[in-house]
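All protein chains but one are shown at their positions in the complex.
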Amino acid sequence: MSITYLEAIREAQAKLLRDDERVFIYGQDVGGTFGGAFKATKGLAKEFPGRVLNTPISEDAMIGTAIGAAMHGMRPIVEMQFADFSSTALNQILNNAGTHYWRTDVPVPITVRLPSGGTKGSGPFHSQSMESLYAHYPGLIVMTPATVEDAYSMLIEAVAIDDPVVYCEHKYLYYHLKAENLPTESLPTGKARIAREGRDLTIVTYSAMLHEALAVAEQLATEGFEIEVVDLRSVKPLDTNTVLASVARTGRLLCVGESFPWGGATAEIIARVTAEGFHLLDAAPQRLNAKDTPIPYHPNLWSAHRPNAKEIARKARALLRE
Amino acid sequence: MSITYLEAIREAQAKLLRDDERVFIYGQDVGGTFGGAFKATKGLAKEFPGRVLNTPISEDAMIGTAIGAAMHGMRPIVEMQFADFSSTALNQILNNAGTHYWRTDVPVPITVRLPSGGTKGSGPFHSQSMESLYAHYPGLIVMTPATVEDAYSMLIEAVAIDDPVVYCEHKYLYYHLKAENLPTESLPTGKARIAREGRDLTIVTYSAMLHEALAVAEQLATEGFEIEVVDLRSVKPLDTNTVLASVARTGRLLCVGESFPWGGATAEIIARVTAEGFHLLDAAPQRLNAKDTPIPYHPNLWSAHRPNAKEIARKARALLRE
Amino acid sequence: MLETATRSKKSAAPKPAPHERFLEAFRWMLLARTLEEKLVSLYRGGLITGGVYVGRGQEAVSVACGLFLQKGDIFAPLIRDQAGRSAFGEPLLDVTRTYLGSRQGPMRGRDGNIHRGRPRNNQLAMISHLGAMVSVTVGALMAKRFHGEKNFVGLSCIGEGGMQTGSFHEGMNIAAIEQVPLVVVATNNHYAYSTPNDREFACHDLVDRAIGYGFEGYTVDGTDLTDCLDMIGSAVKRARAGRPPQLVVASVLRLSGHGEHDDASYVTDEIKRQPFARDCLKLAEQTIVDVNLLDAATLREWRKDAAAQVDQAISTAQKEAAPEADEEDWCAISTRDLVDPLE
Partner (left out) sequence: MLETATRSKKSAAPKPAPHERFLEAFRWMLLARTLEEKLVSLYRGGLITGGVYVGRGQEAVSVACGLFLQKGDIFAPLIRDQAGRSAFGEPLLDVTRTYLGSRQGPMRGRDGNIHRGRPRNNQLAMISHLGAMVSVTVGALMAKRFHGEKNFVGLSCIGEGGMQTGSFHEGMNIAAIEQVPLVVVATNNHYAYSTPNDREFACHDLVDRAIGYGFEGYTVDGTDLTDCLDMIGSAVKRARAGRPPQLVVASVLRLSGHGEHDDASYVTDEIKRQPFARDCLKLAEQTIVDVNLLDAATLREWRKDAAAQVDQAISTAQKEAAPEADEEDWCAISTRDLVDPLE
């Protein structure tokens, strides 16, 4: 058997619908015979009648409805067609879901699936990585699974969590990433994973960039460097301890993320590590993000806009030389 | 003569309307005899008939309309009633205004005024500081004036700039802050200002927190410490050079911002300073932000939620001891 | 006497005669007016931090929104719905504790004034962003349907200003698609803050929006309690009976500032002379006197009772401690082991 990242997301939802009658799926084109723009819900409407519902193009109302249902005992999963379109639901996510528990003591267990990140030819409005926007505001958990196993187990966990979860699934990984089996156990959310051990440099990353980082680690190994790669898994909560422990071993830190450069996950990691682990650092911590422009359509531009293995390797080598 | 921060904003708009026929003001309750929820446009509708227009409660359309007008030669100023409500215009701001020049080569000179930040009793939806959301995305300039002079001159500059500007004016400063005169010259946007010189510690901040930082500097001076305070003035562009030069003098960095802690301006500053000025630092750079919960209504809670002089002083002293 | 505010909903009781319902509604209106006048004077005296927002002139519409809902129904009140909130069962103490910042209120000092609710008791806690609560109400109703509940309705309030938000549009449309038993009561009080209708919308009559959503639409004279009870009562009944979602548009004038900080000097004299500018409470009282539904002594008694209830709720809340920062746990999520270790 072999299962893709996308299939794992579908399987997780099938399992959730099977095991928990509070679960329903709400989103554009998720139902009918269609099963979603990326087929993440393929077949589920038929298997679970009345529980996989197409919505109008109304992101604000999709989330509002999910909030109301969650408040009253349901566990809705909302699929945004692309993460980028969640901008029109952002008010409901940040200001309604994100504040509700704190204001009223009643948690809002919604899971918002955001098909995130760049793929070639997708352009400025079908490529965004929005984890930093959502993590900036209080009240949300923001997951960024990078592996098939995490895609599966974290989605199941997301629905079990009593608080709102923004689940950022990376479109580039949908078909590119395969595993032999679905996991039977997993790290809990909030724990980062050492994806590769090393002692010369720590690369902290998450989502699709994990695989670029691992490729760089592989490559630099041939040059005699041992790179430790930390997969954050969730950017909020962010597992500072695991990162600090790694930096304690390596003394060098490079943070890699696919979202825009100003603020965001890579800046947050560096701020935490320097505040608490300044003395652990042998060199200036560095970061690599996408460029500060909209995400280009043309593959030539797109592959230079996102951090790629070549750039990461260049940064890593420079850091190793310091 | 004495002029408040709020009056400076009104005067700047009066001048803009007077000097530039491309300017119009668009927003809820800005017109009529009313002149805005905070009176920032008081009297302007009468003085400039047909150019200060009330809008429906439609933040998305307010920005969309401004974009269309700006594209066709106008210089609209959009007043959000509170920054917090710009969440429902965020898509137009980020995805339409923010991408337009890059996509089409046609810039969109809109100015979006966001009455920002906390005041007591205002609660979760009338207190937010959203500069980090807007700065994270490409294509926008984000101003955060902290003084009466900057409130005036930067608003005038905002309208002159060919690109979209998010102008974060702080409600707490509206009446609290007074100056003798309106400025006749000013630093350009993109240049930070040394608000107070010192040599023991650099506090980098902006907007209302500048005044907390200055109070702390004053206080610590009595304890024998000389704190340098840098007012960023705009968080995007962010004047890394001035910050680095200050840290070169002091060796110690504390960043203070009123927005939520995860990501955002303080993390961004630290990431830049450590990347480029790691060797300048004698101690771990630190930051202070609001707490990671919605902004509380009750003054007892609110004053503990935002960074305040006491907390800043505590952090500063700890840093000075390192 | 004090049981007025706390007596439970009478869903099981026999249907009251029209004049009984009228009197019951009037009594809630009186209570709301009394309470809000008191809140205003506390505000003027500097005893309330933040804003005070009242429903003066809108009590007839509002009370009808709360009065026909039963236990298990969902209510999403907005800014000017004190009468409806009370009629739905909100204790006066919830109001005074929230306005006065008692740590014992439902919002525990975290949120204030009108931004309160008890979602567990089906009274949703509005966020400020107008229009956002319609779809939330829809979701709550869908949950009830998923759970197999029957015979429930939801009622969501909106102002004519809020009707212009995209969020409202999406909420209305999705309600009709999901065919949930929803009543939306839109109160056109002729202003959104200082903005008059002509800068809010350009249609002839807001009720004409109903057909475009697949709602059934009705208008009501918001100054006339009988009309409000009839029209909103029957809308609730129709929704409960499985008819399409209902839109009721009421016409009134806001007889106060937007909030108590606002002198409403922009309200034109011409508008103040319109029929919709009359005070629904005065009109209702006039009816009571005209038709002799109550004698003067009872009316006086009711007033005194309302005042006593309000005084007690205020003095209780005033005696209670304020929240303290160092007793807050500062956690925005309920899953404590997932709290981000931010400093």
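Just so it is clear, A, B and C label the chains in written order, and each chain counts residues from 1 on its own.
As a working rule, a contact is a pair of C-beta atoms (placed from the backbone, for glycine too) under 8 Å apart; a residue touches a chain by one contact, two chains touch by 3 or more.
Keep in mind the model is a prediction, meaning the values are calculated, not measured.
K.L.:
So which shown chains sit in contact with the chain we cannot see?
P.N.:
Computed over the complete complex, the missing chain touches A, B, C.
K.L.:
Using the touch definition up top, pick the residue from A:5, A:24, A:48 or A:85 that touches the left-out chain.
P.N.:
Among A:5, A:24, A:48 or A:85, only A:85 touches the chain that is not shown.
K.L.:
Check the options B:96, B:128, B:144 or B:293 and report the residue that touches the missing chain.
P.N.:
B:96
K.L.:
Thinking of the whole complex, not just what is shown, which of B:31, B:56 or B:115 touches the missing chain?
P.N.:
Looking across B:31, B:56 or B:115, the contact with the absent chain belongs to B:56.
K.L.:
Which listed residue (C:200, C:221 or C:279) would be found touching the missing chain in the intact complex?
P.N.:
Of these options, the touching residue for the absent chain is C:200.
K.L.:
Where the complex has a chain not shown, which of C:167, C:219 or C:334 is the residue touching it?
P.N.:
Within the whole complex, the residue contacting the unshown chain is C:167.
K.L.:
Touching residues of chain C against the unshown chain: what are they?
P.N.:
131, 164-170, 173, 176-177, 179, 198-204, 206, 208-214, 244
K.L.:
Just the residue numbers, please: which parts of chain A touch the chain that's not shown?
P.N.:
For chain A, the residues touching the absent chain are 28-29, 31-34, 37, 53-61, 81, 84-85, 87-88, 120-126, 261-262, 291-294, 296-301, 303-305.
K.L.:
Which residue numbers on chain B touch the omitted chain?
P.N.:
Spelled out for chain B, the touching residues are 22, 24, 55-56, 58-74, 76, 88, 91-92, 95-96, 98-107, 138-141, 161-163, 189-190, 236-238, 240-241, 275.
Throughout what follows, only the chains that are shown with their structure count from here on.
K.L.:
If each chain is a node and each touching pair an edge, is that a line, ring, star, complete or other?
P.N.:
If you draw each chain as a dot and join those that touch, every dot ends up joined to every other.
K.L.:
Based on CA centres, what chain would you say lies at the far end from chain B?
P.N.:
Result for max centroid distance from chain B is chain C.
K.L.:
Using the average of all C-alpha atoms in each chain as its centre, how far is it in Å between chain A and chain B?
P.N.:
The answer is 30 Å.
K.L.:
Where the centres are mean C-alpha positions, what is the separation of chain A from chain C, in Å?
P.N.:
40
K.L.:
Between chain B and chain C, tell me the centre distance in angstrom, where each centre is the average of that chain's C-alpha atoms.
P.N.:
Chain centres of chain B and chain C, defined by C-alpha means, are spaced 36 Å apart.
K.L.:
Would you give the residues of chain A that are in contact with at least 2 other chains, written as numbers and ranges?
P.N.:
60, 88, 91, 95, 98-99, 102-103, 138-139, 236, 238, 275
K.L.:
Give the residues of chain C that touch two or more other chains, as numbers and ranges in rising order.
P.N.:
In chain C, the residues touching two or more other chains are 107, 110-111, 115, 127-129, 166-167, 331-332, 340, 343.
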